[in-house]
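Note that one protein chain is taken out, while the other chains of the complex remain in position.
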Amino acid sequence: MMKVLNDFSNIFRRYDLHVEKTGQAKEVSKDPILQDIAKFVVEGDEEGVLPVVQKALETKSPLEVINDALIPGMNEVSRLWEEGSYFLPQVILSADAMNVGIAECEKKMGKSMERKAKVVTHTAEGDIHDIGQVIVNALLNANGFEVIDLGSDVPVDKVVAACRDHQPIMVTGTALMTTTMSAFPKIAHQLKKANLEIPFICGGGAVAEEYVSEYDLGIWGKEASQAPGMAEDALAGESWQSMRSKWNG
Amino acid sequence: MMKVLNDFSNIFRRYDLHVEKTGQAKEVSKDPILQDIAKFVVEGDEEGVLPVVQKALETKSPLEVINDALIPGMNEVSRLWEEGSYFLPQVILSADAMNVGIAECEKKMGKSMERKAKVVTHTAEGDIHDIGQVIVNALLNANGFEVIDLGSDVPVDKVVAACRDHQPIMVTGTALMTTTMSAFPKIAHQLKKANLEIPFICGGGAVAEEYVSEYDLGIWGKEASQAPGMAEDALAGESWQSMRSKWNG
Amino acid sequence: MARKKIEKMAYSSGAEMMFGTAKHPVKTSRGIHIGGGFVHPEVVPHPRAGSEKTKKTLLREYERANGDALERMVIVGHPTLIVENEHVFQMTHNPTWGGEIAAQTARQMDDCLDKYGLKAAYRSTPADLRKPDMHHMRESDYTHEIIESFKQVSKYADIISIESMGGKEIFDHAIIRNDITGILFGIGVLGAIDMEWMWDQIVDIAKSNNCIPGGDTNCSEANTAMFMAGGMVSKDVPHVMAALARAISASRTLVAYECGATGPTKDCAYEDPIIKAMSGVPISTEGKISACAHSDLAGNLIAAVCDVWSNEAVEYHDMFGATTTSVFAEILGYDCAMFNSAIELGYQEQMKEILVNSDMYRDSHSLILAPDNAWEIGNAIIGNRGDSNYASGRAGAIKAGQIILGDSKMKLTQLEKKALENAMKDLEGLPDSEGDFIQMCLDKYKNVKGFNPDSYGL
Partner (left out) sequence: MARKKIEKMAYSSGAEMMFGTAKHPVKTSRGIHIGGGFVHPEVVPHPRAGSEKTKKTLLREYERANGDALERMVIVGHPTLIVENEHVFQMTHNPTWGGEIAAQTARQMDDCLDKYGLKAAYRSTPADLRKPDMHHMRESDYTHEIIESFKQVSKYADIISIESMGGKEIFDHAIIRNDITGILFGIGVLGAIDMEWMWDQIVDIAKSNNCIPGGDTNCSEANTAMFMAGGMVSKDVPHVMAALARAISASRTLVAYECGATGPTKDCAYEDPIIKAMSGVPISTEGKISACAHSDLAGNLIAAVCDVWSNEAVEYHDMFGATTTSVFAEILGYDCAMFNSAIELGYQEQMKEILVNSDMYRDSHSLILAPDNAWEIGNAIIGNRGDSNYASGRAGAIKAGQIILGDSKMKLTQLEKKALENAMKDLEGLPDSEGDFIQMCLDKYKNVKGFNPDSYGL
């Protein structure tokens, strides 16, 4: 049989065990009904959240359910993820549950919920559907932004047209291959020509910081988890230049 | 004691033994005195060549000694090196011996020998004295070119000034470090401005083809052994563009 | 060639498996004996962005990128080299492009054999342009272009391979939701169905042009899981989910070999140690030297039973020493010289243990690829092969989970342990018959963007 060691400390170091954190979600509302909704969001329970939201809407306003239960629950999950106690799948499942709750509230209100601002997202032409964009969509959504999702394999002028129509505060592009990211500088160039000074976050497998910093509007997105923070800066009116120096340093 | 194998054929292959050639220098002249001079050049014997040249000059013209003994001997060595039978040191020692002979003939003629054309060579500013440039000088010299050797750590404008004064058919630059090769595009730029359309061969440790092909006049010199061939093309009036496509492909 | 299920393990144990030797070695036209006793390097040059503009510029780029690697073998004395070109979009989209690049590289290799005696082989890997969520997997133009591309390249290449995409649309939805059911359906069922449909045709094309049908890799799914699991401080996907996805991918990738593929397998198929245990074909693997393309936690272990040692892909750029392709070909060649010295000295068992102990407990995904564990997982897959793709994949996943949970040296964070326990509960709770499982999934995933059952004949 193969000889196997017992002590590996001179061969590798399990840094994951060293940094492990086990945080818990805090209570978000004194009101048991609202706290119950938040709990279903924190647990990412898409089926469980619907009935409790419907019951809450019998006595509470849709905005109350959204702002005092669904969103605070989601914020707890984002905090735990930021802190390293939760992993991405929990964030996605919680976003799914939150969206089910929001949809129910919007049905009751007869109009869709007030969103902070619009963000256009896409995966480059010729590039395969990238999970990175899916995560960016979920995180922006979970943080109250309205996502205009153009999907993948999106030609340059379709992206520019979407920006002209929706006037988003930010536009993102994901590319997995070096041969497809060549579309990004073209997009940036056309946006400038149409004087749409919109911060253009470019990321994904093959996209390198060196490359993105070569064209105006370009800001390198190292990780999908940066998207909400970047959107907040864009919302606050920060220029793409100051965003670039902040996020790319 | 350490266990050592006998058969390494599955570990490495001695390609040098596979391509080994053992060529001999051919006779270059029927005249025994001239053939004797050529032999000393072929053997790179700096001391031995002087007396036989002096003896030959008693009965032969300096040009005869140069064109029918010294240069043919040197050409044999270049052929053997090209073919892989001789190594670089033999070429350098033969060039030394040839130069001793030529100096003696020039003394007799009272003027220096007719040279094909001038080539300016230098090592970049801030760069250490590089053997690459020494070899380029020796090879150009051995192939009948007049070398204007500016030495090493040479500032941009000194190279441009030398080109203006000497109007060489070609200029070479050697750089060992990426931080010093940045002078080359500047040199090329100034040469163009002074409309000195001179092919500019750039080579040495850190110099990459990708870099050299980014500025006009620039031709990448992969190996010092290419210098004579490039000089012949420049002498024949080839443009730097056609030289670049020929040598960098 | 019609699929013939493998229902008997090629090896009797993990201990019987060793780097450099495979049960069914493969010989290339210029004399490389893959799996015939020694390990051979494989380098994968990738063209610079922009060089794919025209056929002429791409031909020139590959002439230099592939040529530099061949030249470096002669400079440092490495006896053999396999050069793989994974097609960029344009090379498959215009089938003649891939063909001409293969012809050009074949000429370069013939020259090196002539002049120096260097034994080299060329692997051409058409790109799977079929994006499941946007194209019909069997009838789209892209499908025809891929098949045509195989016909063009197999006239000149020594080996052909592909990284097929069947079931990716479901996998992508499932992996970011810790949904082992979706992972099993995407990789183990849809992926296996698409593999059978594709490889039946690829093997016939290869045979008709006297070209070696190398193999496939679940790069598009199992590697996505591995990359998203990331290193020791990432928090995207639990490593245990990447381990289960990898076990399932072995069941899916085996279909290529059941359809007549012979190996050398695809380098980025980290499931290859399991493939070798089941099928006995020579395998190409990538580990520490593929850091140029991605990081991984099995840098040494993944070489323990390899027959070809590769570097995934490296973009063609200048470095101090020379261009990237010659740099990585030199490094890979020296790793092989080390493996082959160990073989010639009779120290292969020690070398194997050294490689395995380096990473076996670095990560749960590495643990299940250690030779003995890979054999166990393969055995579970083969044990259920007769039943169905579903039963086979599911058995592999359950065995992998049991190995991780049952090994006290494999320490897990709380979060990883919980994710694994949940997944095992889900796996055990699934229906027994493939039919019921498929019905369940067709309903459960009917709204997944771009999922088209017709692509899989369902």
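Each chain gets a letter, A, B and C, in the order it is written, and its residues are counted from 1.
In the analysis below, a contact is a pair of C-beta atoms (placed from the backbone, for glycine too) under 8 Å apart; a residue touches a chain by one contact, two chains touch by 3 or more.
These numbers come from a predicted model, not from an experiment.
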Interface partners of the hidden chain - shown chains only, full complex considered: A, B, C
Of C:143, C:220, C:357 or C:373, which sits in contact with the chain we cannot see? C:357
Which one touches the absent chain: B:3, B:30 or B:193? B:3
So which of B:35, B:61, B:182 or B:248 would be touching the chain we can't see? B:182
Who touches the missing chain here, C:166, C:182 or C:299? C:299
From the list C:3, C:30 or C:46, which touches the chain that is not on show? C:46
For chain C, which residues touch the unseen chain? 46, 72, 74-77, 116, 230-234, 287-297, 299-300, 312-315, 317, 319-322, 324, 326-328, 330-331, 334-335, 337-338, 341-342, 344-345, 347, 350-351, 353-355, 357-359, 362
Which residues does chain A use to touch the chain missing from this display? 3, 5, 7-15, 18-19, 178, 205-206, 208-211, 249
Residue ranges of chain B at the interface with the undisplayed chain: 1-6, 8, 11-12, 14-17, 19-20, 22, 81, 84-90, 92-93, 96, 126, 128-129, 131, 134-135, 138, 151-153, 177-182, 211
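In this section, only the chains that are shown with their structure count from here on.
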Chains as vertices, touching pairs as edges: which of line, ring, star, complete or other describes this one? line
Rounded to the nearest Å, the gap between Cα centres of chain A and chain B is 62
Mean-CA-position distance for chain C and chain B (Å): 50
Touching two or more other chains in chain B are residues none
Residues within chain C bordering two or more other chains: none
